[in-house]
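All protein chains but one are shown at their positions in the complex.
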Amino acid sequence: MKFTVDEWFVVLLARTIRPAETVFHGFGSPCAQVAMHVARRTHARDITLIEGAMYAVNPDPPFIPPTSNDASLKRGAAYSMRFEEFFDAAIRGDVDRMFLSGGQIDGYGNTNVTAVGPLERPKVKLGGGGGGCNLAATIPHLSLWSSRHRSGRALVESCDFITDMGHRTPSGDRAELGFTGGGPQWMVTELGVFDFPDGHARLTHHFPDVTVEEIRAATGFELRVAGDLRTVQPPSGAELSALRAVDSLGVRRGEFAPKELDRVFDHDPAVGCAC
Amino acid sequence: MKFTVDEWFVVLLARTIRPAETVFHGFGSPCAQVAMHVARRTHARDITLIEGAMYAVNPDPPFIPPTSNDASLKRGAAYSMRFEEFFDAAIRGDVDRMFLSGGQIDGYGNTNVTAVGPLERPKVKLGGGGGGCNLAATIPHLSLWSSRHRSGRALVESCDFITDMGHRTPSGDRAELGFTGGGPQWMVTELGVFDFPDGHARLTHHFPDVTVEEIRAATGFELRVAGDLRTVQPPSGAELSALRAVDSLGVRRGEFAPKELDRVFDHDPAVGCAC
Amino acid sequence: MGLQPHRNKVVDLAAAIADVRDGAMIALGGGLSARLPMAAVREVIRQGRRDLHLVGSAHSIDVDLLVAAEAVHRCEESYVGFEQDLGLAPAYRRAAETGTIEVAESCCVTILAQLRATEMGLPFLPVRGVRGSDIRRLHPEYGEVTCPFTGEVLVAVPALKPDVALLHAPLGDRYGNLHLEQPYVLDERFASASMRVVATVERLVSTEDVAASGVTIPAHLVAAVTEVPFGAHPASCYPNYAYDREHLSGYVKAAQSGGEDLAGYLKTYVYGVADEREYRDLIGSERLAELGRWPESTVDWKGLFQ
Partner (left out) sequence: MGLQPHRNKVVDLAAAIADVRDGAMIALGGGLSARLPMAAVREVIRQGRRDLHLVGSAHSIDVDLLVAAEAVHRCEESYVGFEQDLGLAPAYRRAAETGTIEVAESCCVTILAQLRATEMGLPFLPVRGVRGSDIRRLHPEYGEVTCPFTGEVLVAVPALKPDVALLHAPLGDRYGNLHLEQPYVLDERFASASMRVVATVERLVSTEDVAASGVTIPAHLVAAVTEVPFGAHPASCYPNYAYDREHLSGYVKAAQSGGEDLAGYLKTYVYGVADEREYRDLIGSERLAELGRWPESTVDWKGLFQ
């Protein structure tokens, strides 16, 4: 069974979700959005899925549209939270996991979705952080992602602007800042997967078509590598078909540079897989 | 046209309401409740009437029941506020007038609905203040009432316990306490009507069957009397018929000592009235 | 805390209440004569709970009955009574006057702020009034906070997180989605701020049916749900039934008289019935049907209050 990098990427994101968690994605995050629905249809059927920007609880959308608050995203949900209801739940710690990305991400998992370049006269004004600058402080677990790692501009030595706080900012670590959430737990990129032991990103898995040296070259912060570095686990047939059913419009593909989408993989028939 | 003291009393309460105001009564306050509906059907048709404990906006109840949150009290209302929606509006100053009473009321308009006697071992534990101890601080105008003035126990030198703040408490005046509301504006009793110049009650009107000396004897605080003391203005025919239509169950009568209800008046045919 | 996972939460009343511990902080849903969780209250008494800390706004027989059964240690409500109609709450009054309960009388707005603090994940919230009121003397735990912008000194109240909220709703599904009619009172706030929500419902129906009426309190806030027809009696649960003024009046008389009369009420309506089915049988299907007849005509409706 063949699959493309965007599919594998989304499956890896989905796997950061644990059963029974309450999970949320921000708007404009199709990969995370699709990943949540994949998780709910595979290994984590009992999650409470909160649809970003619609705040619908456990919907079954007929398709994922390219905008985050289309009414299709509340189909099948008995309830949609009010804006404040969602944010209150997240601030008091009742939302277990949020997906976050950024134009820049540093080694501590700080993210910049505000501006590249000096704040007074930015080189690129990005869209902005939504609710991240409070949510990142309180949500127990963050799953970060970047689909532009290879560009060399996404994973940086230090963010030009810290919108959402990771494990440590120049103002202090999470304990010093009084944050109740646990910070970034995983980071998935189109090159590999990181965890955050001691609050700093560490490469634990890489895609089979990418070398550690390529990853190091694309990474602006010091690349720490796990002793037991492995290749990422392939998606199962169930995961791929869930993904294809959920995202029939392919909105996830919009997050990738066109060239990345040419990366096609195949299950090695010689290797056992869960499909 | 004959009418009883409870009717006259409610009409006087109704007249403390000015056109276009937003008005509210607490639960367990049938006289104030009926008065608001009388005002809305006579001189103040454009008020925003918020039904106490139901928080229905401008309802037309088929009758006033003896409990404050029966569904009859939201009949005809397109909208009922949520609990917090009402209290927020009141605290930010958007509710112009509230009706308040108390087991004890002092000359500054402080009211006690908590306990008579020492707090640690009260002689009578009253029901409690509902939202009064915050609302009394912020609502622009308060209309107080007591239907038990003659008892000598209602209007007191000083309250055993201040639940809701009038113009001045031992902790300071309203400015010193940082209160944004204006405090008590009127007080209607079954013996007469008071205003609050300089923050202290002053008798401005008395019922025709009651003398100032009787009122003084029933009043625990120093009785101040307006220079142009008058008898209370009789109810108009329109006011009486509005009242009788609204309160067909006569719930207002429960607030009075049985003997008071024997006080029957008649429009003096020799005197012009608005009926 | 965490949200409740999406699963079947139907249990029987005894099991739902078994999680209430002695000494627990309990939030009672509804208010005055509307949607009081009376079946749950009766079961709490039957199970012999003690030293409860009650928090809420304006309540009546729910609190008074718990006090009468000596289940209460501290009462932090804004009002307990039977309004102008039936007067002071007899058992509450007696317990307050003899000092057998701790009266921590509060204010609707303050309780709201304290629940909101929990709901919003904050350790405190400021309130505007309270200063100058003796209510503050009942709450040495309150603090003060100065506004960094205006310099105003406001009373600061700590977040309040009830251990259990007991709510009653006309409709619910097995996952705990609840439909309520106005007044919601503090039920929504209790649901978000409490550790655990136990709901009784008039009728368990499909999720589609609850959604069609409108979900007021979502399943992810509810831990247990149990079907108890007339579970608010003698309070009202519209659109199903009005309150039972006659029954309440009988209760108030028994409670005023106290002693054997009050014990008799408790024996007859609480201890003497094994469950709520027996309670309904005791009240009688005829009387219960009468209370549900309010929509037939204004005359019928009004008749219930005469």
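Residue numbering begins at 1 within each chain, and the chains themselves are lettered A, B and C in the order written.
As a working rule, a residue touches a chain if its C-beta (ideal position, glycine included) is under 8 Å from a C-beta of that chain, and two chains touch if they have at least 3 such contacts.
Just so we're clear, the structure is a prediction, and the values are computed from it rather than from any experiment.
> Taking the complete complex into account, tell me which visible chains touch the one left out.
Across all of the complex, the chain we cannot see touches A, B, C.
> Given that one chain is not shown, which residue among A:22, A:143 or A:169 touches it?
Only one listed residue reaches the unshown chain, and that is A:169.
> Looking beyond the chains shown, say which of A:12, A:91, A:105 or A:156 touches the absent one.
From the options A:12, A:91, A:105 or A:156, the contact with the absent chain belongs to A:91.
> Write down which of A:178, A:227 or A:258 is the residue touching the left-out chain.
A:178
> Tell me which of A:4, A:22, A:58 or A:114 is the one touching the absent chain.
In the complete complex, the chain left out is touched by residue A:114.
> Touching the left-out chain: which of A:54, A:144 or A:243?
Among A:54, A:144 or A:243, only A:54 touches the chain that is not shown.
> State which residues belonging to chain B touch the missing partner chain.
20, 22, 46-48, 57-58, 78-79, 81, 85, 88-89, 91-96, 138, 180
> Spell out the interface residues on chain C facing the chain that's missing from view.
Those residues of chain C that touch the unshown chain are 121-126, 128, 143-150, 152, 154, 156, 158, 214.
> Determine and list the chain A residues touching the chain excluded from the picture.
Chain A touches the missing chain through residues 27-30, 53-56, 62-63, 65-72, 74, 80, 82-84, 87, 91, 114-115, 119-138, 161-165, 169, 171-172, 177-180, 248-249, 251, 254-255.
Assume only the chains that are shown with their structure count from here on.
> Name, by label, each chain that touches both members of the pair chain A and chain C.
Neighbours common to chain A and chain C are absent.
> Based on mean C-alpha positions, which chain is nearest the centroid of every protein C-alpha shown?
That would be C.
> Centroid of chain A to centroid of chain C, CA atoms only: how many Å?
43
> Measure off the straight-line distance from the CA centroid of chain A to the CA centroid of chain B, and report it in whole Å.
That gives a centre separation of 60 Å.
> Give the residues of chain B touching no fewer than two other chains, as numbers and ranges.
none
> Give me the residue numbers in chain C that touch at least two other chains, ranges are fine.
Residues: none.
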